[in-house]
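See below for the structure under consideration.
Here the complex is missing one protein chain, while the rest keep their positions.
In order of appearance the chains are A, B and C, and numbering begins at 1 in each one.
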């Protein structure tokens, strides 16, 4: 049995529709509903609902609290068989948070995999479940390090950025 | 074989998600995709894509052009076996358009059924297909008149209004 | 508030997949899950789980027990505001059960609407929710009588039969 800690921070992937305002916003985490649509064997996912924010609204303090949550997960996992950490994050500043994690946790004990979605999980056509699947799977096969997994591939930090026009992540340079 | 004319005007039911802005907006009609998920026997649906508007932005001229489209459908249908007319409409001012139709077409030749949705068709949980199903079905069973069909029931104009708190339509009074 | 009694008997609409045998079979009713995907206002649905059978396996006694359940619903509904009765049924012998109901309940107090599906509700492409929507909606707009509602239209008994090649119901003759 391997254990994955999943830290949710909000972002498009968890945006929900408000019928009265007609708008999409982050109100609560959807991650348990997403997980219920996956079939995971020999894998326990521990959910940490850290915050529920559009990543454009994230402050330096928010990013520090994400880094703290990742460190805590790694530390708590020393007694148990921690396989990796997944961070659900808005795509707009996911790369910025990844760079912070890369600097503040230079040698993580396990793979730390950030992911998000271009379209909310609540929409019929969404990359949310695919990206969550890839991130959880990635924690079982990658070496320790800070990564972004989405759209069929994994990119290692540093040097990841969002390509707004293509709607995905790419390696800078 | 019965014929139903389906006039689309936009509204929440046809709102689509823009990945770059992260917003929902009316850009084009989704009605053909919706129809492809229904199984209709002995029923041909003729789609008239009239406009693609949030109903809060509709003007008196827009409503007049909807009335004109309904009159045209009824007239054109005299030679063929027109069973009824469905109008897809934003819920916020659907009742206002229904009252206009009631005044300007006091004796329609067939049932004219307005419907819309509280949640876009593009979302996983949506009342869009249910309401479209009910509106098309209603044209086959109701007497001529102006109606709103949604959420399991039909309401006859005049006197229909949206109950914003409940998120549905009710009879005024 | 109108009340609809919904009697489930099984059929393709409620077939479920068994992972070990790889087969579809009737094991239990799915009707509550189906209802949870509909949005019904001013309508309470009382579910009666009568049996869970492939309609090809139904006996004369099964059909009599369906008739009895319909009569009981009508009788119980006299005190309350019973709007109609829906019977979920396998399509293969739905018409046979409808003819039985037509003979044994010549003057029902409310509309009795039979429906089913050509593809199980559990499949992505299914007419299950559409037909259930139509049947519930029909109980609110039809005169008392025995009907079949499916695929966008309603057919009155007697004289309904399944058209196997087209995969729908038609009027005999």
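Basically, a residue touches a chain if its C-beta (ideal position, glycine included) is under 8 Å from a C-beta of that chain, and two chains touch if they have at least 3 such contacts.
Since the model is a prediction, treat every value here as computed from it, not as a measurement.
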Contact set of the excluded chain (shown chains only): A, C
Absent chain, residues of subunit A that touch it: 2, 37-43, 118, 125, 127, 129-130, 133-134, 136-138, 140-142, 149-154, 166, 168-169
For subunit C, the residues touching the chain missing from this view: 12, 15, 17, 19-20, 22-24, 118-120, 122-125, 164, 167
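Criterion: only the chains that are shown with their structure count from here on.
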Shared chain contacts [subunit A and subunit B, defined touch]: none
From subunit B, the most remote chain by mean C-alpha position: A
Interface sides of subunit B and subunit C: same vs different residues, half threshold: same
Where subunit A and subunit C are represented by their mean Cα positions, the distance between them in whole Å: 45
Junction residues of subunit C - those touching two or more other chains: none
